[in-house]
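Complex shown without one protein chain; remaining protein chains in place.
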Amino acid sequence: MMFKTQHGLLCLLLLILTACGSGESNVSKGNREGILHWGNAAEPQELDPHVVTGVPEHNIIMALIEGLVSKNPTTLEPIPAVAESWSVSEDGRVYTFNIRSTARWSNGDPLTAEDFAWSWRRALLPELGNQYAYMYYPIVNAEAFATGELQDFSQVGVKVISPLSLQVTLTHPTPFFLQLLDHYSMFPVHRATIEKFGQPGEANTLWTRAGNFVGNGPFMLEQWDLNKVVKVKKNPQYWDASTVRLNGIYFYPTENVTTEERMFRAEQLHYTYDVPIEKIAVYQREKPQQIKISPYLGTYFYRFNTRLKHLSDVRVRKALAMSIDRKSLVENVLKAGQLPAYTITPPNTLGYTASSQLRYDPAAARTLLAEAGYKDGEGFPVTEILYNTHEQHRKVAVAIQQMWKKELNINVRIHNQDWKVYLDSESSGNFQISRASWIGDYVDPNSFLDMWLTGGGNNRTGWSNKTFDYLIQNVAPSAKTKKQRYAAFQEAESILTDELPIIPIYTYVSKHLVHPSVKGLSSNILDTLYFKYMYLEPESEPRSAIKP
Amino acid sequence: MLKFISGRLLQAIPVLFIVITATFFLIHSAPGGPFSADRAVPAQVIKALNARYHLDQPVWQQYLTYLGDLAQGDFGPSFKFPGRSVNEMIFGSLGTTAELGLYAMLVAVIIGVLAGVVAALKPNTAQDYVPMSVAMVGICMPSFLLGPLLVLVFGIYLEWLPISGWGDIPGDKILPAITLGASYAAYIARLSRGGMLEVMTQDYIRTARAKGLPEHIVIIKHALRGGLMPVIAFLGPAFAGLLAGSFVVETIFQIPGLGRFYVQAAFNRDYTMIMGTTIFFSVTIILFNLLSDILATWINPKLRHQSGGAES
């Protein structure tokens, strides 16, 4: 009779199972209602543009706020946004922005030059702790104000000429300055709202909550459920509201990339933040129109700790760098069309491609190692690759470990640490070789080169070269033409390639799964999203089985 | 009984105090602060952030401040999520995790006890081996494997059930509950089989049978009471463990629960959040252990005399 009960329960369970159909998918519902369902990788730390640092936060803020200047979604050329036009002085140091009269905050308040001046002052307040304050440093005295040396903001090169005119003065002519204006750290914030909930220099007030938030972007914050979803809806006050075709976007904190892919397959998402490595080939084979891979302005590399005896020998560093088969690595391990990297600056960064490049040459590497005193790997000290805990870093490290074993006959250990410990080890020099990556803040070789200055916070290799410092700090900024400037970068980068404090490994790609109904999505090397151009166009055919 | 409960609750105070103190100093000695980041953080920013969260004070002073706030029920602001308080984050996601845990426990108890009892009725036959082998698989099968398997079969291929979310689409709570409950079901099956086997040889069961009572009455009225004792003892700690261990399931199914914070906070060095979740889970563990002891005494009055003295 025990069995009878069991049968009864089984029937009940089956009943529940079958009774619950999946209902309408997010995608088809979204297509009907004009709502885009977006995989956004993580719960946003905050939505305050002067406080946050991550890409998930960036994505949401791009929907909620807009800067003086925006970018063409494909070419990344600066295009008018809040400023309808601007002029640059002949020496390239003074920018005057004309703010459009139709610019409004989402509560209807007019958006003025005063708003920008106030917002930028706030962004630089030392007590706010804005990690991207350095974006402002091209502006006269911005650095002094941000570090607290200067208290008086009127000495900073930001001046309100009239309610609709803002003048900015730079220390040096900075070709990438307009690009910076589209970075969220330079976005305006609504003064009255921030003051209502606290002091300008407070980072943890409630002004960013749904219902409180006032922005000026194409969308406005509708709902923010912790760890569940951030919903934004179309902002009717936006100056270019007629261009905006989506009614809203739902951002989901899809932490787990495998879960995210399954959600996409079950049509819960229009767009994913990432694609699991092993799924790339499957989609490329079976649903090529649903996977979008494009070059990304980032380099994956290994840092050497040049303070260590054996790694201070440039021949050893070269031997290690020259015996990595990058082509095999990107084709067989990474599999998403990443480019083998032979320089730190990604090729064709705003027309710049480094002329001196590393080679893959195991034979020469063996000779170099022998010259350094480790013939056939004999006597090579115990060396360790440090990486932060992540599946992909592990794979790369294991592959390189074997390449070095095979080509140079040296045994290298690999060791992972959790993110924070890894950061601590790296910045305190407690490593031998460490995995690293760098994503450009803006499209310019400077973003990849100025980090290698002597004692720079992101250098961490202990490497230093006076000529290199001089080229980056003096020659490039004072260059009159783009050609002269790039020539300085070329020279600097050739020093880097000769001395190799780092091993460039590959250039990143951005990879996403995109539902065919999503239109108006263009790709660019910063993977920056401009939601105002996106729209949904359902296919005529009903939901088909998507089973790669 | 009352004395027993109040005694245990009194003991909880020093336990909690030690946990709080030990955790506080442990996390402050772990390398990598809450504000370290991939890009070098400028000195003035670190200074501003440290000042905001009083990290520039000596650790013992921070500890006293923390205790003071805690005494007023304030867990402090989160370091990772600057606009949120730990109170808000814990109490905001507690309901979800508790609900998930409850369903998972229901799944575990129903399936586990049924399988265990069925197996114990005919030990060393197919009726025993089959459910026990399934239970063994359930124990071996970690949730990071079972979850994706269930999702693929019922969500992607059969399209019967939603594969993610919590309370958004009808039926989206079924797979997470089963995934989380499965390994506990397996434990319970083994425990209840063992308990039942033990009880079935006892004299009072033989007496009941001898009196001519129908077998199902014997089992339900007499045997289950004693036979489920080990299960009851297991349930308390299990439920607490289930809440703390819900991290994997919450991640697989995109559930906005507390388990995710518990694990992430450690990785983020979100000091206040680690403290908050640790305190919360300690209280849960203490309460549920107590509850399961009380339940055991209530079900088996014989224990009342024994454990009363031993437990106090």
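In order of appearance the chains are A and B, and numbering begins at 1 in each one.
Here is the rule we use: a residue touches a chain if its C-beta (ideal position, glycine included) is under 8 Å from a C-beta of that chain, and two chains touch if they have at least 3 such contacts.
Criterion: contacts and distances are computed from a predicted model.
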Among "proton-translocating NAD(P)(+) transhydrogenase", "Oligopeptide transport system permease protein OppC", "Cytochrome bc1 complex Rieske iron-sulfur subunit" or "PqqA binding protein", UniProt-listed name of the chain not shown: "Oligopeptide transport system permease protein OppC"
Touched by the hidden chain, restricted to displayed chains: A, B
Hidden-chain contact residue, picked from the options A:417, A:497 or A:510: A:417
Option touching the unshown chain, where B:101, B:148 or B:227 are the choices: B:148
Listed residues A:42, A:282 or A:372, member touching the removed chain: A:282
Chain not shown: contacting residue from B:70, B:98, B:220 or B:266: B:266
Touch residues of chain B, complete complex, unshown partner: 11, 14-15, 18-19, 22-23, 26-27, 29-31, 133, 136-137, 139-140, 142, 144-145, 148-149, 152, 187, 190, 194, 201, 230, 233, 237, 262-263, 266-267, 274, 277-278, 281-282, 285-286, 289, 306-307, 309-312
Residue numbers in chain A that touch the chain omitted from display: 258, 276-279, 281-282, 325, 328-329, 332-333, 389, 391, 394-395, 397-399, 401-402, 405, 413-418, 421
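Assume only the chains that are shown with their structure count from here on.
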Where chain A and chain B are represented by their mean Cα positions, the distance between them in whole Å: 37
In the complex, chain A residues that touch chain B: 1-3, 5-6, 9, 16-23, 43, 45-48, 51, 53, 126-131, 133-134, 146-148, 203-206, 208-209, 225-228, 252-256, 258-259, 262-263, 265-266, 268, 418-425, 427, 437, 456-458, 547
Contact footprint of chain A on chain B as seen in their complex: 30-33, 36-49, 51-52, 77, 80-84, 88-89, 92-93, 110, 114, 117-118, 121, 148, 151-152, 154-157, 159-166, 169-171, 174, 215-216, 219, 251-254, 256-257, 260-261, 267-269
